[in-house]
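This part shows chain A:
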Amino acid sequence: MSENPNVALFVTCLVDLMRPGVGFASVQLLEQAGCRVTVPREQTCCGQPAFNNGDDDDARAIARRVIAAFEPFDHVVAPSGSCAGMLKKHYPELFAGEAGWEERAQAFAARCHELTSFLVDVMSFEPRAIEYKTTATYHDSCSGLRELGVKRQPRQLLDAVSGLQIVEMQDAEVCCGFGGTFCVKYPDISIKIVSDKVANIERTAAVTVLGGDLGCLLNIAGRLKRLKRNTKVMHVAEVLAGRGDSAPGIAEQE
Partner candidate 1 sequence: MSTSREKVLGRIRQSLRRGPLEEQTRARLEARLSAHATHSRIAFTADAVERFIDKAQSQAATVARVASAAQVPDAVADYLKSHNLPATVAAAPALRGIEWPRHLTVAFGATRGEHEAAVTPCLAAVAETGSLVLLSGEDSPTTLNLLPDNHIVIVNRSQVVRDFETVWQTLRERDAPLPRAVNLITGPSRTADIEQTIQLGAHGPRRVHIILVDDGEGSG
Partner candidate 2 sequence: MQFTSVDFQRNVSKALNDPFLQQALQRGMHGFVGKRADAVSAVPEFEQLRDEARDIKNHTLTYLDYYLEKFEASVTRLGGHVHWASDAREARELVLEICRKAKAKTITKGKSMAGEEIDLNEALEAAGHEVVETDLGEYIIQLAKEPPSHIIAPAVHKTRDQVSDLFHEHHRALGFEQRLTEVPALVDEARQVLRRKFLSADVGITGANFLIAETGSNVIVTNEGNGDLTSTLPRVHVVTAGIEKVLPTLEDMTVLMRVLARSATGQEASTYTTVFSGPRRAGDRDGPEEYHVVLIDSGRTAILGGEFQDILRCIRCGACLNHCPVWGSVGGHAYGWCYSGPMGAVLTPLLKDLEAAKHLPNACTLNGRCEQNCPVRIPLPALLRKLRHRQYEARLTSAMTRYGLRLWTFLATRPALYRLAFAAVARSLRVLGGRRGALSRVPFAGGWTAGRDLPVPQGTTFQSQWRARNES
């Protein structure tokens, strides 16, 4: 593979709709790391809502299109452990036993990555001359952490940001209560879980909360906003791309 691999950005539906800045930050980081970045126009969703609700046929219908659109690239990178986990872990499961597609899904999965782990483990990237003076705490999103082993990589990258101090919260590895459609199907439980998460965040006295998955971050930011807190919530890519100070936090007034 060339030193400047062809990388396709899988934007994810939540970034596309709610937080375009994460998409731009991802492109910037990938380019800084030496990748030639393409954003395939035919992309939509990874199919997780269908898959997680037992609708395997629809999940497969979506997955076939994703595979076809992203297959030509050396790597597929998503700024989300959850979507990357879907592409990497669950596509092969979805097509298990389906002649032709099984091998295709496996070959495709091998080239899919979550953003921070791709930057660190594949591109050996290190942010340069990025400053963000704050204390932050990092929420480990479940899919990234447990399906893809993302834990060290975002912290290693953030370590290179000058002025940034990471304060670990208690239960950083415990779910925030988002869970995709779970958060609207079982809102009472979801809100109880995110309240516990927010309490742990507040105990650190950190000014900023960072994470690698927009679903969790919207959930945490939404709860903080409801509680009228000023804690700033951002995606790790935004900070690494040097937008820590310039971009307003999620759910923050512009």
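Picked so that all candidates are chains of the complex that A comes from, given by their letters.
One rule holds for everything that comes next: contacts are C-beta pairs under 8 Å (C-beta built on N, C-alpha and C of every residue); 3 or more make two chains touch, one makes a residue touch a chain; residues count from 1.
For clarity, every value in this text was computed on a predicted model and none was experimentally measured.
Taking any copy into account, the candidate from 1 or 2 that touches chain A in the complex is 2.
Chain contact summary for the complex, chain A toward candidate 2: residues 11, 13, 15-21, 23-24, 39, 41-45, 47, 49-56, 58, 61-62, 65, 93, 142-143, 146-147, 173-175, 177-196, 218-219, 221-223, 225-226, 247-248, 250-254.
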